[in-house]
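Since the structure comes first, as structure tokens, the remarks are kept for the end.
All protein chains but one are shown at their positions in the complex.
For reference, chains read A and B in written order, and residue numbers begin at 1 within each chain.
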Amino acid sequence: MEYRLNRDVHSFLDPRTKLLLLFTSSVFVVGNAGEKWMFVFYWILVYLPVLLLFIEKEWKAGLISIAIYVGSYFAQTALQNDLTAIESVLALMLYIITKILPTVILARYIVKTTKVSEFLAAMNRMHVTDKLTIPISVIFRFFPTVAEESRAINNAMRMRGIEMGAKKSTEAVEYRMVPLIASCSIIGEELSAAAMTRGLDVGKRRSCIWKIRFGIFDWIIITLCVTCFIWWGIGRFFI
Amino acid sequence: MIFFDNVSYQYTERQESLKEINLTVNDGEVVLVCGPSGCGKSTLVRCVNGLIPHFYQGILTGQVTVGGKDVSTTTLRKISRHVGTVFQNPRSQFFNVDTTSELAFGCENFGIAPEEIEQRINTVVNKHDMGHLMDRSIFKLSGGEKQKIACASIAVEPVDIIVLDEPSANLDYKGICELQKMIASWKEEGKTILIAEHRISYLFPYITRALLMNDGRIVKEYTSKEISSMPEDKLHELGLRAEKMTDPSDIKISVCDHTGQEKLILSDMKYSYKGEKPIFDIPRLEIPSGEIIGIVGANGAGKSTFLRCLCGMERTCKATLTVGSERWNNKMRRRNIYMVMQDVNHQLFTDSVLEEVMISQDEENKEEALEILEALDLREYADKHPLALSGGQKQRVAVASAIASGRSIILFDEPTSGLDYEHMLQVSRLLKQLQEKGKTVIIVTHDIELLRNACTVTIKFDNEMYRTDARM
Partner (left out) sequence: MEKNNRLNAKDLINVGIYTAICAVICCAVAMTGVIPVMMLLLVVFVPIFTGIPYMMFLTKVKKFGMILILNTLMGALMWVTGMSWYALAVGTVSGLIAELIYRAGNYSRKWNGIIAYAISGIYCWANYFGIFFNAEAYFSTRQNFGQEYIDAVTGLLPVWMCPVLLVVDIACGIIGGWIGTKILKKHFVKAGIA
């Protein structure tokens, strides 16, 4: 079967749109700007990331998130008045989780669906300097590596019977951290060497095989985000 | 054309060096640079791709010219337009997360038009029949597949010189076959190829000549014919690996009799990744105890995963190992089986070799620890940091702590990947030492020479799953 490269990015949204959405969500969901005035937008921004999960066919993650939302909503209404200290603590925990969860889902969605190459190109079009975009793309690339390495170290510790809390806890931290950093620094060195022999450099024009452009869904999301800010502005300055 | 004019180099932070290298490589040549580890072959290759002097710190004298340009005055970016490099470690040479972008990465950096990159990718992918590897996450590929992507991503770039730095170090038989095809097609396209390697027989059909290095110098030059007709022991003398390419599924195993011998009985071992069909399913396997057992098998048969399951690291894998009258579950196996991992860096935790051995002891006993080190030639390194040692020494430290732990079964995951002949022999002596101490040693390997040298029993792993034990 002959292979033909499809240069249309399979992802649903443009990287720039994703970042705008993340920004908006940080301001209004986590930052809680506008509060009650932003009620409707708040809930749209909370549930939108779940919709994105469904579009990416991550049914399980999506359903779990909805279950958490609904569960904590009812728990919070149940924990309404005259709480004891412990109930308050519980309520606060639920509150923090529901605040942070939407952005976490969104951030994960972005990392998962954005190609490094596509991200570099999109940022380049917005004239963001390489000095930020190269480290960010390395972060994308490196999260799974850090996870892989720490899993291997963890396994080795379990096998040797040096587990967290087993002996001295300071040692448990040291034993975990030292091989991780050593290993990551070696991988990093090799990664830099490889990237540089392939022509990666700062401030040079790159091309990008992926076709990045705004589609209809991008415009919808952008409109949503812009409306959020306008509506907030109206509430803030005119009412 | 590559031209070395009286080149010497000394790293600031490392021992190895190059001494008075004079060399001319003509366009279209395929040159093998071989020699034992530490001989300077990787250093030589780094002078060609510009990592020396632009990336590593050290002192360079003399002049290296690549395609008419002086390497030391040309930027790395400009050199990389002409020279492509395939590295040893497939897990650290990718900048992207998905394979397709990785293929395009070099060309994108040079600002080549997307339409042209598209065409180049299509050509390479179809030529090497790797459509199934496209649009995948590099974190989900096997070592061999990663190396194939690394080669392909160089093939996509419009370079005319390709250097490979021990590209086969982490590859099994199938991976090497793929690598061969890649090199053959580059040769056909008339690219100039320079390969640093000590496992050499797989390259015989392609090379035009071979340079033997030792202690930073080129000591001898062989024609392709001379080196490929050299007898095994001569190659071994030069520190090179002589193994002929052997398909592990062709290894003949004759059943032999272990009746009367004590056995470890592994039962009901099944493992699968989430939601996929099982990668192995072993109802019952008898492992004669006190032997050195080599496990061989085709790529992707899940040999390393098997080891992880065997020593109880994979939580989802339930199995029982019967040792004498005891039945070990996961937790018991984790306490009683020691595994020396492929990347030993992950299992060295302390700040001195001695300490490393002592934390494995049930009760700290310095005398005994020093004795163990003595037996493994590590006495003089007792105060050194384990991470400061060479790969082989690190491995011995891991073995020392295995002995100190007093566990009776020791597993090795590819203990000789990337080792030259001398170091392979060292490992094999080490394994025999363990056997003499009455340990049962189980090794997963694709190294046929190690298998011949050390293993007393071979178990073949293939897609049908495990079977047969025998002496080779």
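The criterion applied here is as follows: contacts are C-beta pairs under 8 Å (C-beta built on N, C-alpha and C of every residue); 3 or more make two chains touch, one makes a residue touch a chain.
These numbers were taken from a predicted model, which means no experiment stands behind them.
Among A:T103, A:N155 or A:S207, exactly one should touch the missing chain; which is it?
A:T103
Can you work out which residue in A:V50, A:M123, A:L180 or A:I209 touches the chain that's missing from view?
A:L180
Counting contacts across the full complex, list the positions on chain B that touch the omitted chain.
Chain B touches the missing chain through residues 13, 53-57, 351, 384-388.
Considering the entire assembly, which residues of chain A contact the chain that has been omitted?
22, 26-27, 30-32, 35, 76, 79-85, 87-89, 91-93, 95-97, 99-100, 103-104, 107, 130-132, 134-139, 141-143, 145-147, 150, 173-174, 177-178, 180-182, 184-188, 191-192, 195-196, 200-202
Methods note: only the chains that are shown with their structure count from here on.
Per the contact definition, I'd like the list of chain A residues that touch chain B in the complex.
1-5, 7, 10, 115-118, 137-138, 140-141, 144-145, 148-149, 152-153, 155-162, 174-175, 178-179, 182-183, 186-187, 190-201, 204-211
Could you list, by residue number, the parts of chain B that touch chain A in their complex?
49-51, 54-55, 75-77, 79-81, 83-85, 87, 89, 91-98, 100-101, 104-114, 117-118, 121-122, 125-126, 130-131, 134-135, 139, 153, 157, 308, 311-313, 334-335, 337-339, 341, 343, 345-350, 359-360, 387, 401, 405
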